[in-house]
Each structure stands twice: as C-alpha cells, then as structure tokens.
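Here it is, the structure in full.
For this depiction, one protein chain was excluded, whereas all remaining protein chains were kept in their positions.
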Amino acid sequence: MRSVLQKLARQLVLVPLVAVASYFLMAMLPLTTESEAKRQVSPELAASYRRDLGIGEPLGFLRPWQKLWRGERLGTSAQGVTGDELARKLSGSVGVGLLALPLALTWALGFAMVRTRWRRGRWAALGDVVPALAFGTPVFIPALLLAPSVVERGNMLPELCAALVTSIWPGIFLGTLVGDALETELSRDYVRTALGKGLAPGTVLRRHVLPNVLPALLDAIGPVATALLAGSFAAERVLGLPYFGQLYVLAVLNKQVAVVVVATTTFASLLVVVSLAVELTRYAVDPRSREARA
Amino acid sequence: MNRVPARACFGLLLLVGLGVLSLVAGRLFPEVLASTCPLGEDPMRPDRTVCELAFGGLWVSLAVGLCAGGLSTLIGLIVAAVARLVGGAWEQALLRGVDAVFALPDVLVVMVLQLAGQSLADAGHSGGLGPFGLMVASLALVGWAGPARMFRNRLATLEGQEFVAAARALGGGGVHVLRVHLWPALRPFALAVFLSRLPTAILTESTVSFFGIARMEPMSLGRYLGTSYAALIYEGGARVVLPAWALLVLLVLGASLASQALSASPRKAS
Partner (left out) sequence: MLAWVTGACGPCGFQPDAGVKVVVPAMPTTLDWSHSDPESWANYPVMLATQRGLTVLGADHSVQPGLAERWERARDEKGREVYVFHLRRDVHWSDGSLLTARDFVVGWRRALRGRERGEMADLDGASEVLALQERMALEAEVRAAMERVGVEAVDAHTLRVTLVHPRSYFLARVANVYIFYPAPAADLEGRADEEVRDYFDRPRDGRPLALGPYRVESWDRAGERVRLVYNPRSAFPPPMVPGEAPVPVITLMKSEIGPALYERGRVDFVFVDSAAALRVKRPGDLQREPLLSTYYLAFNTERAPLDRPEVRRALSRALDREALVAGLLPAARPSHVLLPPELPGAASTEEAARLPHYEPERAKQELAGVAGLERPLRLVYRSGDNFVPEVAIAERVAAQLARVGVQVVLEARSDFTAEVARRTAQGPRAYDLYLRRLGGDYAHPNTFFTLFEREGNHQTGWETQAGGEPMGRFERLLEAADGEADEARAHALYTQAQEVLVGEQAVIAPIYHPDRYYRARATLQGLDVDPFNFLALRTLRQSTPEPKQAEVVP
C-alpha cells in the first residue's frame, strides 16, 4: 500500500505545480483589448484584471482560489463563472467521459480480437491501416458528420454521440496494445505447458493469460483518460453540449485568465484522480505491484 | 539492424512522397492544380480550388510537424542526456518533472500557450515569432516529455550493456561515452521517436486550429479542415473535406508505420 501512497503523493504534487505555473504564466502576460471603433481603453478594466488575478499582492496567486471559495465570479467581465457553475459543467464532461470509457473498452476488445485474426490472413495490412485511420481522424470530423442529426435532440443523444466519437481513437489504441500483449503472452511457454496439460483454451486465457495482459492495459489507461477528456472538448463544441470543454475553450477565446487557471488545475486534479484509481486497481489485481516494493 | 524493414521503407516512402507532392503541387506549381483540379473550387473561397488548398495545407502541416517534432525530440534528448549524466536524486527529480508535463493533455496546454503567445504578440512582444513560430514553439514545449522519457529509458538500457561498462572501465567520461558509444546506438531510435511525434504534432495543431484559437496563415491542413467544416453540412461538402482528411490519414499512416518498424527492429537485433 505504501507504494500506492507514494505514487499518489508524487501525482498530487502535480496539482499545485500546475496551479502555480499556469497562474504565473497568465499573470506575466500583458493585458490587451481587441475592441474596435471605440475610442477609450479603460484604465479600470486593467484595474479589474489586476484585482481578479491579485497581481502585485503578496500571495496573489491564491486569489482565484479565494474567489472560488467565496462563491464569487472568476474572470473580469460578464463572461466570468462561479465555482458551482464550474462543477456543474465538469460533472457533464465527466459523465461523457464515463460513457466513453466502456465504449473505448468495447472497441479495444473487438479490435484486438479482429486484429489477431487478421494477422494470419490477407487482411494483415488492415491491422496497421485501421489505427492510422483512427488516429489520423481528428475527433471533430466524425462529430461533424453526426452533428446535424443529433444536436438539439436531447434525450442523451448528443452525449452518447460525443462519447462514441471520442472513444474511437483511444479504443483502437488500447486494442492495438492489448492485441500485442495478448500475442506475446500466447506465444510464451507457460501457455503451451498449460494447453499441453489438457486445460481448455478458454480457461488458459482466463486463468493464465489475461492476468498477465492486465498490467499493460492499466498502463495505457492514463493516456487514454487524457485523450478521452481532451477529445470531448472538440465533441462538445460541435455537438452543442454546454460542458467543461466548451467552458474551457470559451475562457481561452475570451481571455478569462482566472477561469483558465482554475479550469486547468481542475483538469490536472481530475487526471490525478484517474491515476489514483488506476493505481488502486493495479494494487488489487497485480500481485507483482505488491511484491516489487515489499 | 543492417536492413531497414519493409514496413518502415513503405512508411518512409509514403512520407517522402507526400512531402515531395506537397512541395511540387502546393508550392512550386500551384497554378497547375488550380486549372486541373477534378474536385472543383472551394465553396468558401471561390477563387481557389480544393486541391490547391489541400496540398498547400499539407505543405504547411508537414512543416509544422517536422519543425515541432524535431524540436521536441531534440529537447527530449537533451533532457534525457542531462538526467543520465547528473544521475541520483537529481535524475529522479527531473523525471518527476517530465512525468508532470507528460500527464498534461497536449491540446489543453497548446491552447494555453497560444493564448499566452497571442497576448504577447498583441502587445508587441512577439519576439519575432509569427503564428507559425508560435505554433511550433508551443507544440515543442508540450511534446518533449514523451521523447525524454523514452530516451532516458533507452539510455538506461544501453548503459547496462557490456561495451559501455568496458568504455567506462577504460576511463571514458560520461560525455565521452554518451557521444562516442551511446549516440550511434541511439540514432535509429531517435528517428523512430521523431517520426512518432510528427503525427501527434500535426493532429494537435489541427484540433487547436479547429477551435479557432491558432491563427495559422497560410492555412495548415488542420486549419483548412477547421474552417471549412461548414462545407460538410452542405451538399457536395464531402468533396471539400475528404481530400484533406485523406492526406492527414496518409501522413499519419506513413509516420506511424515508419516509426513502429524502426523502433521495433533494433530491439529484436539486440
């Protein structure tokens, strides 16, 4: 258990690191306005910007968090958001991500099996082409193809579609990984021994091979979670879903610096939560992870 | 290791072919495409044909990918080499930092960096970086962590081998060993890492451009797709989007084939 906690502590350092780094990156920037045809550039806008970010104050980098805690609006203009709005948006995105995860696993399993079968036939090249096709297709293209038929329909249809399009590439990626691991494991001696001793192939797969493939799968979950959440940004934008990705993109476009700082940090925290879950799962299912540090 | 595998050959050929094609069609003789494009004119920009825009975009995307991929590979290599040279607790600390950067999603960080760079440019402190330079710099700044991890692990593996131990025993210093003994063994791997960064950089750029955050001028393949997505929902839109999409997929296919084959082959040889 100690190793899990150690890893968690390492990951947790990431959160304040991101918070402070993004804050100082943003605070360093000059304030610019892109207004047109208007004569005055207001000095109080600059003042409100400095207030919003706590620039020039001791411990100013805590200001966005202070505002968040007090339930005040983050950001300088009417575009600012409060903590509860942020949480509501985040819950929507996480929901889409959670829908996408089983979908990605389904894709992965399906692709791994099909690829193993293709490998021996004349379709072998497809094993390379399909991942390239999945990877080379930015999420917004399938999202746009689906958008006209699902946007403004409600009944979770846009959410499902968003989950579907974001899960394709992570699913195929996982599938390639699992397929490779499966193949390596299947060619090992212990499998031949088990089969030679008369065990059914299904039992061998379940009892001996899968537990050895699982760690490879767990290793890939982190990047896949990142890809799912980042992919949902584009899907949300196209499918008209008012969630965290939309909020983030708009905050960047409107230069709502405090919102960007808080949202980036929230995102990093979310990834820490995911990696904690992965570590706990690994601890539970992989005896090697318990023994290695004992 | 003497023979480059056929898949890598095919991938590299595909990449080089696309590069030459984009150079010839997009840069050298765009007027040929303007008059012969079978897909007709772009509905959003009636003065240009679909082919011109797609191949012109391919050229820009390739340039972004090559520069950003090369730069991030280089940064990764330097970080890994420094980590191995200093060793000990410093190496661990450096690796934690690398892990932290690696954990952040590319798209999100590039968006933040673009925002920062554009604010600086608006205020007149762009430092001579145009939209292209800014994009390459932000992609390189997020993309180095992966290569750094891979190089560091590779170096650790290589250093465990006998010829390195022998060189050390003969009194070879850290830098000497790295330069004379490790680098030649690392070269094909570095190429593979670089090739694996190429499509990632191109795709990240396309997604960020799609959001309208990057101001790439002339248009990259990603920005072209991003700005003409409205064409998808009109009749005949597919002819506009399909070529650009197909080029993107071919680019990724070439790079990933070459990269996989190159990174796998030395491992089997050793």
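Note that the chains take the letters A and B in the order they are written out, and that residue 1 is the start of every chain.
Keep in mind that, in the parts below, contacts are C-beta pairs under 8 Å (C-beta built on N, C-alpha and C of every residue); 3 or more make two chains touch, one makes a residue touch a chain.
Since the model is a prediction, treat every value here as computed from it, not as a measurement.
Participant: Given that one chain is not shown, which residue among A:Arg115, A:Arg237, A:Lys255 or A:Arg282 touches it?
Facilitator: Hidden-chain contact among the options goes to A:Arg237.
Participant: Hey, which of A:Leu53, A:Ala112, A:Val130 or A:Leu144 is the one touching the hidden chain?
Facilitator: Going through A:Leu53, A:Ala112, A:Val130 or A:Leu144 one by one, A:Leu144 is the residue touching the chain not shown.
Participant: In the whole complex, not just what's shown, which of A:Gly54, A:Gly92, A:Pro131 or A:Gly175 touches the removed chain?
Facilitator: Residue touching the chain left out of view: A:Gly92.
Participant: Which chain A residues would touch the chain omitted from the figure, given the whole complex?
Facilitator: 33-40, 42-45, 72-73, 77-82, 84-85, 87-92, 94-95, 144, 147-149, 151-156, 158-159, 237-238, 240-244, 246-247, 250, 269-270, 273
We take it that only the chains that are shown with their structure count from here on.
Participant: What is the distance in Å between the mean C-alpha positions of chain A and chain B?
Facilitator: 21
Participant: Could you pull out which chain B residues touch chain A in their complex?
Facilitator: Listed in rising order, the residues are 7, 96, 99-100, 103-108, 111-112, 114-116, 119-120, 122-123, 125, 199, 203, 206-207, 210-213, 222, 225-226, 229, 232-233, 241, 245, 248-253, 256-257, 260.
Participant: In the complex of these two chains, what residues of chain A are touching chain B?
Facilitator: Touching chain B: residues 10-11, 13-14, 17-18, 22, 25-26, 28-32, 34, 128-129, 131-133, 135-141, 144-145, 147-148, 222, 226-227, 229-230, 233-234, 237-238, 248-249, 252-253, 255, 260, 264, 267-268, 271, 275 of chain A.
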